[in-house]
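All protein chains of the complex are present and in place, except for one that has been dropped.
Per-chain residue numbering starts at 1, and chain names A, B and C are given in the order in which the chains are listed.
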Amino acid sequence: MANKNKEKLVDVKNLKTYFYTEEGVVKAVDGIDFEIYPGETLGIVGESGCGKSVTSLSIMGLVESPPGKIAEGEILFEGIDLTKLSQAEMRKIRGNEISMIFQEPMTSLNPVYTIGDQISEAIIIHKGLSKKEAMKESVEMLKKVGIPLPEQRINEYPHQLSGGMRQRVMIAMALSCDPKLLIADEPTTALDVTIQAQILELMNSLKASYGMSIMMITHDLGVIAEISDRVAVMYAGKIVEYTDVNTLFADPKHPYTWGLMNSIPKLDRDVNRLQAIPGIVPNPLNFPDGCKFNTRCPLAEGKCFTDEPKIVDAAEGHKVRCWRYKDLEEMKKQNVKIYEEQR
Amino acid sequence: MAEKLLEVNNLKKYFPVKAGIFKKTVAYVKAVDDVSFFVNKGETLGLVGESGCGKSTTGRTILRLLEATAGEVIFEGKDVLSLNKEDLRNIRRDMQIIFQDPYASLNPRMTVADIVGEPIDIHNLAKNKKERNEKVKDILERVGLGSEYMRRYPHEFSGGQRQRIGVARALAVDPKLIIADEPVSALDVSIQAQVINLLQDLQKDFGLTYLFIAHDLSVVKHISDRIAVMYLGKIVEMADKTELFDDPMHPYTQSLLSAIPEADPTKKKERIILEGDVPSPVDPPSGCRFHPRCPKAFDKCSVEEPVFKDYGDNHFAACHLLEE
Amino acid sequence: MFAYFIRRTLGVIPVILGVILVVFILTTIVPGDPARIMMGQRGDPETLKLIRKEMGLDEPTHVQLVKFYKDVFTLNLGRSYRNNMTVIESIKSRLPVTATLAIGAMIIAVVLGVSIGIYSATHQYTWQDYLSMIFSLLGIASPVYFVGLIMVIIFARKLGWVPGTGLGNGEWIYYVLPILTLGVRPMALIVRLTRSTMLEVVHQDYVKTARAKGLKEKAVIYKHALKNALIPVITIIGLQTASLLSGVMLTETIYSLPGLGRLSIQAVTNRDFPIIRGVVLFMALVFVLANLLVDLSYGFFDPRIRYE
Partner (left out) sequence: MSDKNLNKKSNLKSEGLKETSDTLLKDSWRKLKRNKLALVGMSIVILFIIVAILAPYLTPYDPVEQLIWTEGAAVKLAPPSADHLFGTDLYGRDILTRVIYGARISLQISIAAMSISVLIGIILGTLAGYYGGIIDDIISWIINVLYAFPFLLFVIAIVAFFPPSLILTFSAISLVYWMSIARVVRGQVLSIKEKEFVEAARALGVKDWKIMFKHILPNIIAPVIVQATLGMGSIIMIEASLTYLGFGTQPPTPSWGYMISAGQGYLAQGQWWWGVFPAIAIILTVLGFNLFGDGLRDALDPKSR
């Protein structure tokens, strides 16, 4: 057991990140546990407001405070609790051992500095190179992420590049100091499909050559299936299901995961109607009692409205947070469509 | 033989590019450049393409929210582009639009009742206030919103609910054709399914015809009967949806289909990764517009523009490979 | 970028033509006979006739207008009816005082305003932040002449640190209070604007990116946030020129300084039309040119414009 612990690159324990607003406390992340092993890709999937982005910002120590604060929990990175580090210590890790790329390539680069300027910055602080050497290194990085004419590009400004190119620049910047963990927050959401395919391929090949771990945050089950080894499904600040990618898609045990998978149209089979999850995500200031999914869950009954389920091992390496996951299994066997095709 | 409700012939929409000292028009963005297609009564035609391919401009030009540069838009035998103001207003009873952004598409200072009631007032579809309110109530219920919502303002609703209000507004005039411009792409996955189901139900109940504009191929495939694929202002392929997905003819369609990440980790499909970015529509490549990125391009492609023609069973495509 | 420069510069031409037109209208719509107004009771019919002829008042309006345009472009703006100096000479002799005041005040306002604004933004909700907010709110709400009055009483009369009014022999010490007085309002505005744009910029994605790189907070603020935050501040500096010139009139009045502001007020009181025309025109042109400079400086701060 101790041995296995040592292997973990990241070990998040009971993380709670709250936002203290005038209207009340928003429990954006409310007690989540997960781990990332060296060289693997962990996918975190969920809809807007589920807390997936806040999770990544918590790891980076970039939650805006006030109003945000890590209220509880540990984030162990190579055994060190990041939540206890000083700002100065955290800065040595950010951009160096853990780096991050964001959703909006259009706004994530500073419009008034050149590409080279922005990439070399991290190299200068973390690797201690001179500006000139760092610029050379930046050209190398741009080459690695597949940007044509890198010598020319480093002198250009972000607005001169397309969205896909900018995301490549972000990746070059993130990888410039050989991080052990790359956090990617919806890196392809703002991009077109053909460009998304390019970026995903690039990330996969860079992962192979750099051997880093990736934490991939997205709402797109397709991207998750494509790139992750293991997946955590988040809903209303909690992880509701957590297992490896093949198991998740073959045998989803949480009604939310199940619903999510059935609500997206498939390319390889035709259905007349999609099985939509009814209702909307509850207001974070006004979460229901009991299971947070109970306002939308067709299986919700009795206990679901009063007691919050704990996350349990439903099978070896398959965690789920639901009182009725066994009933769901039964229904799946009998081919019951739990999300009725209501009109 | 299916009856054509809408026929678009050689539609062009160019936007002037102004530059230089005197802001003279130095070039044109050829957003829509010689596009022809038709939509049959009662069917859904999906119009897909990546951002900047001109699909939304096509939709807006058909409705004359933008004035076309050239071409014909025939709706039930009438050329929409040559109608005068009065006739245009009348024809707008039959053609409606649903927008992408559920936040920008509803007037924040109007109640839901007024938003949905406005089309009824304009086209005098109700004899008195009571009838109008009845109608509004009716329509709201059809899109899954209770009449208790009538006095509320848009900002009180979630994105999915707002999109329903937008649908109700379009529905209020009892249109024949609805142009749906990316109606679900701003919504969360679980909400997308609700709105897609709604659109399908309404189509069945009212015998609606849809021109469904989207960038998400799986959504388009789910809802459409036929699909047209746009690239850089042109339609490169158009066919029945099963035909298009089973046997894509154009290399762009092929790579587009292969690029979609599928929610199935067991399926590792062969990707055709396209090189580079979509070129600027101001100065599109010569010959076939896809040739600089096309994995199968040959000499002729950069010189001569391929003709968009029927390769049997209403499977249209524009590619030199097919002519060989 | 060249095209941008040229276009902006050319864009100023219609505004200048308009400014000249407005100045003409201002001094033509005057009720009654300008010659009579100028000379008051002392004018005998002969003099009045002479003045009318000299000013071209006996010509139809459109001829007068064309003549006025010609006069402006040939810098032939006539002479004062009080001391017979040409308008150009009058402006030249008064300009140094006003320029010293205005430029001095602007430098103080920008340097202090931007620094205090940044400090305030980076120390949000501290007592220093509240203090600077109170100062800037009061600075914006206080009339220039009252600020000047209080300063004179405190620093000149009570403490005796600096001379009160007048210009002495033009030593710099005489400019201290007027410059401070004139600078208070623009400084207060710049403090507020810098603070609010900094707070806005700090929430931009690229600032998050900079932090994610592991940059020190100082580098994040002064390198990544500041340059972006300065763009709207520069705009305000340009637009403030006009209200600064209004302030000049008041400041010069309370400190009895022989500048353009005083000149303009004297000219209005004296009904000295050529001087009124000249000074109003000059001030408007200064504003137009100042804003042209601001526009051009965007090219330096904002690469999106540089590569337009």
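The working rule: contacts are C-beta pairs under 8 Å (C-beta built on N, C-alpha and C of every residue); 3 or more make two chains touch, one makes a residue touch a chain.
Just so it is clear, the structure is predicted and the values come from calculations on it, not from any experiment.
Here one chain is not drawn; of B:Arg151, B:Lys204, B:Lys268 or B:Lys309, the residue touching it is B:Arg151.
Residue-wise, the contact with the chain that is not shown comes from B:Asn107, picked out of B:Thr25, B:Ser82, B:Asn107 or B:Asn314.
Summary of contacts with the chain left out: across C:Thr86, C:Gln124 or C:Ser243, the touching residue is C:Ser243. By the touch definition given at the top, chain C reaches the unshown chain through residues 14-15, 18-19, 21-22, 26-27, 30-31, 37, 137-138, 140-146, 149, 152-153, 157, 239, 242-243, 245-246, 248-250, 253-254, 264-265, 268-269, 271, 276, 279-280, 283-285, 287-288.
Contact between chain B and the absent chain runs through residues 60, 63, 65, 88-90, 92-93, 95-97, 99-101, 104-110, 118-119, 122-123, 149, 151-153, 155-158, 161, 166, 169, 173.
Following the convention adopted for this analysis, only the chains that are shown with their structure count from here on.
As a whole-number value, the distance joining the C-alpha centres of chain A and chain B reads 32 Å. Chain centres here are Cα means. That of chain A falls 53 Å from that of chain C. Residues 47-48, 148, 162, 164-165, 192-198, 200-201, 219-226, 228, 245-246, 249-250, 259-261, 263-268, 270-271, 273-278, 280-281, 296, 341, 343 of chain A touch chain B in their complex.
On the chain A side of its complex with chain C, the touching residues are 60, 62, 64, 87, 91-96, 99-100, 102, 104, 107-113, 118, 121-122, 125-126, 157, 159-160, 170, 173.
Here chain B touches chain A in the complex through residues 50-51, 158, 160-161, 188-194, 196-197, 200-201, 215, 217-219, 221-223, 245, 255-267, 271, 273-274, 276-278, going by the rule given at the top.
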